[in-house]
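Showing chain A:
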Amino acid sequence: MTNLLNAVLVIVLVMNLSLLGTSRILAVIRTVAAQGALLGAIPLLVHKNPTIPVVLATFVAIVLKGIVIPAIMIRALRDAHIKREVEPLIGLLPSIILGAVATTFALLFADQLPLADHHDGALLVPASIATVLVGFVLLTTRYKALSQVVGYLVLENGIFIFGMLLIEAIPLVVEMGVLLDLFVGIFVICIIVNHINRAFSSMDTRRLVSLKD
Partner candidate 1 sequence: MPLELILIAIVSAAASGLPGLCLARSSAWGQRVAVAVMVGAAIAGLAGAWLCLNFGETPMLRFPWPAASDSLVSLDALSAFFLIPIFLMGGLGSIYGLGYWPQRRHPRNGRKLRLFWGLLVAGMALLVISRHAMAFLLGWEVMALSAFFLVSTEDHRDECRRSGLTYLIATHIGTLTLFAMFSLWRWATGSFTLQPVAGQAMSLGVMNGLFFLALIGFGLKAGMMPLHFWLPGAHANAPSHVSAMLSGVMLKMGIYGLVRLLSLLPDPPSAWGGLILALGAVSGLLGVVFAIGQHDLKRLLAYHSVENIGIILMGLGLAMLGRSAGRPEWVVLGLAGCLLHVWNHGLFKSLLFLCAGSVVHAAHTRQIDHLGGLAKTMPWTAVMFLIGAVAICGLPPLNGFVSELFVYLGLLRSGTTDGAGGSAAVIAVPVLAMIGALALACFVKVYGAVFLGNARTHAAAQAHDSPPTMCGPMLVLALGCATIGLAPVLVSPILDSAIANWWSDTRAVPPSLRTVAPLGAIGAMAVSVVASIVALMVGLAFRNRRPRRVGTWDCGYAHPTHRMQYTASSFAQLIVAMFNWVLRPRVHRPRVEGLFPQPTQMHSHVDDAVLDRLLIPAGNSVERWFGWFRRFQQGLTQHYVLYILITVILMLSTLIPFDEFIARLFAR
Partner candidate 2 sequence: MTETIIQVALLLILPPLLLGVINKVKAWFGGRVGPRLLQPYYDLIRLMRKGMVVSTTTTWVFRAGPAVTLATVILAGLLVPIGRCDAPIAFTGDLILFAYLFGLARFFTTAAALDTGSSFEGMGAAREVTFACLTEPALFFALLVLAKSSGSLNLTEMLHSPVGEFTPATVAPLVLVAIGLFIVLLAETCRIPVDDPNTHLELTMIHEVMVLDHSGPLLGVILYAAAIKLFVLGAVLLHVVAPFATGQVWLDTPLFVLELLGLAVLIGVLESLMARLQMRHVPYLLTAAMLFCGFGFLLLVR
């Protein structure tokens, strides 16, 4: 069981790096969608005996993370008529390296946190921390508003991974609440992104610097 889980998590990590390495935003969104779908499926792996609600939750998660949210973002992208993230704060290769460093740090740091014995050996904690950090890298190095949304999604994915540790602990309602909030959040953000696009006729956040001291 754990091996399969770890395999999935490694794929997730690879996806992180590819997110950092891609400049075409459409591709980035698709990758995130794939990552989300993959993660959404994890509960089926970790759960001892999947009940109907759990399956339901999994289904909802996959639908939201893998289909609906990416769809919204792709619409926004189409309205914006932009193809790729040009001149990010740091180049693609450096950001890949940064992501790699973050992953290593995550692996080392995770050792500091004692795991319950039945989770031993699982890559869940390092993978989640690494994904969170990659999300931060995207948030801090990309200038296009949409890329930042992607970063936020990756961040949420990382947290989602950690949630797997306490799949029993968190009641389904909260699970759903979290997903709902995530969804609405992305939705509102995308609306704002559209407004930005209309008001500034661009998605470059470097134009949003009129408010400062």
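Candidate entries met the following condition: all candidates are chains of the complex that A comes from, given by their letters.
Just so we're on the same page, contacts are C-beta pairs under 8 Å (C-beta built on N, C-alpha and C of every residue); 3 or more make two chains touch, one makes a residue touch a chain; residues count from 1.
Given the structure is predicted, the values throughout are model-derived calculations rather than measurements.
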Selected neighbour of chain A [touch, this complex] from 1 or 2: 1
Within their complex, state which residues of chain A touch candidate 1. 89, 108-109, 111-112, 136, 139-143, 148, 205-206, 208-213
